[in-house]
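The complex appears here without one of its protein chains, the remainder shown in place.
And then subunit A:
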Amino acid sequence: MVRVGFQNLKNKGVEILSIISALVIWQLIAVYVVQNKFFLPSFTDVSLAFVSVVSRQVDFPLSFLSFSMDIPLPVLVVDLLFSMMHFLIGLIAALAIGMPVGMLMGWFRSVDRIFDPLIEIVRPIPPLAWIPFAIIWIGLNPFGAGFVIFIGALFPIIINTFTGFKNIPRIYVEAAKVLGCNTDRDLIRQVALPSALPSIVAGVRIAMGVGWMCLVAAEMFGVSKNGLGFKIWHHYYLHNMDFVLVYMLVLGFLGLLIDRLLRYYLEGRFLKWRTGVVM
């Protein structure tokens, strides 16, 4: 086990060396060239800031129906939980609306003709341009932030679901029909959905990426006193640029982690049959 791990490390020699060199160069430039913690915090400054957000604890207000209590948790974990909440609100709403719309547009020509012009007009509006209406319609609460993420995640999901449905090989639909599967409902459930799933999963991945990008801005307008994106602005106002960088890096790593988890989970579970077909 240890030996296998060591072997892996050895095989990744170049990659590890690349990261270490980048860190060393960063540290040297920050300490000897820039010499200004506000302009460019060094690697050690950022590491210390990271230790501080992990070790300092705050109360996390957990409430569930009538039950509520405060649990002391590290600052970073509380921010993470708030951000995940905003992110999930947006993503789940986008899935709940985007998938059915994409499916119906892909399956029924008339639905496509009704929705397509509207979508094409609304889609190019950047998600962040919706922030004023998010505040007016929904207010300064987690759902307001979720709304901005929802807008960002919605269109990739609609479009990929639609494309998946448009590209269903006709032979599968005909084979299902001659086997006695004849209603639209059965054909969508039994043939179209499984056949389009690879495309839908790809859309969810893109949507999660876009939603994650929207997170910082969505938390910026004061929906809560916690959240990874909110903390970037909070520390910027306090001129704590080392903390800003910590939260930036956490956002990056978390985005990567979410994408990897999704890939292994969804593709392992639903797309087993594709091994040997495409990838």
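We take it that contacts are C-beta pairs under 8 Å (C-beta built on N, C-alpha and C of every residue); 3 or more make two chains touch, one makes a residue touch a chain; residues count from 1.
Note that contacts and distances are computed from a predicted model.
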| item | value |
| --- | --- |
| Options "Molybdate/tungstate import ATP-binding protein WtpC", "DNA-directed RNA polymerase subunit Rpo1C", "Hydroxymethylglutaryl-CoA synthase" or "ChsH2 C-terminal OB-fold domain-containing protein": UniProt name of the undisplayed chain | "Molybdate/tungstate import ATP-binding protein WtpC" |
| Listed residues A:14, A:136 or A:179, member touching the removed chain | A:179 |
| Residue, one of A:78, A:101 or A:191, that touches the chain absent here | A:191 |
| In subunit A, positions touching the absent partner | 171-172, 174-182, 186, 190-191, 194-195, 197, 272-277 |
